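Moving on, here comes chain A:
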Amino acid sequence: MVPLTGYLLVGAFLFSAGLYGALARRNAIAILMSIELMLNAANINLVAFWRYGEAQADLAGQVFAVLIIALAAAEAAVGLALIIAVYRERKTVNVDELDLLAG
Partner candidate 1 sequence: MQGSTWSDGIVGLLTGLGLPEMLALGIAYGIGAFILVNFGMISALLLIWITRKAISRMQDRLGPNRLGPYGLFQTVADAAKLISKEIITPSQSDFLAYNLAPVLSVFGALMLLAVVPFAPGLIGVDLNIGVLFVVALGSIGVMAALMAGWGSNNKYALLAGFRVVAQLLSYEIPMVLSILTVVLLTGTMSFGRIVEAQSLTIGGLNLGIGWFGVMMPAAMLIFFISSLAEAELTPFDLLEAESELIAGFHIEYSGMKFAMFFLAQFVNAWILSALMAILFLGGWQGPGVGLPVIGPILGFGYFFVKAYAVYVLQQWVRGTFPRVRIDQMMYFAWKVLVPAIVGLIVAQAIAQKLPFPDPVIYAIIFVANIAAIWLVATMLQRYIKGESLRTKRSFEPTSLIGTMQEAKEYAMY
Partner candidate 2 sequence: MPFPLPPLPTIGQLVFTGIALFTCASALGVVLARNLFHGALALVATLFGVAALYVMLEAEFLAVSQVLIYVGAISTLIAFAIMLTRSMMYGKTSPLNRQAGKTGLFAVLIFLALFGFVQSIPWPASAAPVLANESMIAALGEQFVTNYVIAFEVLGLLLLVALVGAVMLARDN
C-alpha cells in the first residue's frame, strides 16, 4: 500500500507550484488556474487524511472535498466573469498593467 507521505508530497508539490504561478504569472487567467492547483492540493490532503485517519465512517474529508470542488466552480465562474469584464474596460488581462488603484 502507498504510504500517506506519498499523497502529502504530491499535495505539497501542487501547492508550491500553484503558489509560484499565482505570484509570478502576469495573465489573470493563469493566476486563476494556479489558484485551482492550490485548491486541488488542499483537496488531496483532505481525502488522504480521511482515508488514513481514524474516523472513516464520518466521511468528513470527502464532504469537505466535494464542497471545495463546488466552491472552486463558483470561484472560477465569478473570477473569470470579472476578468472578462475588466478586459472589456481595459483591453488587457495582464495584472501588472491593471494599476487603476495604484494612482
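In the analysis below, a residue touches a chain if its C-beta (ideal position, glycine included) is under 8 Å from a C-beta of that chain, and two chains touch if they have at least 3 such contacts; residues count from 1.
Criterion applied: all candidates are chains of the complex that A comes from, given by their letters.
If you're wondering where the values come from, they're calculated on a predicted model, not measured in any experiment.
**Q** Could you work out which candidate touches chain A in the complex, given the options 1 or 2?
**A** Of the listed options 1 or 2, chain A touches just 2.
**Q** For chain A, which residues are in contact with candidate 2 within the complex?
**A** Within the complex, chain A touches candidate 2 at residues 1-10, 12-21, 23-27, 29-30, 32-34, 36-37, 40, 43-44, 47-48, 50-52, 56-57, 59, 62-63, 65-67, 69-74, 76-78, 80-85, 87, 93-96.
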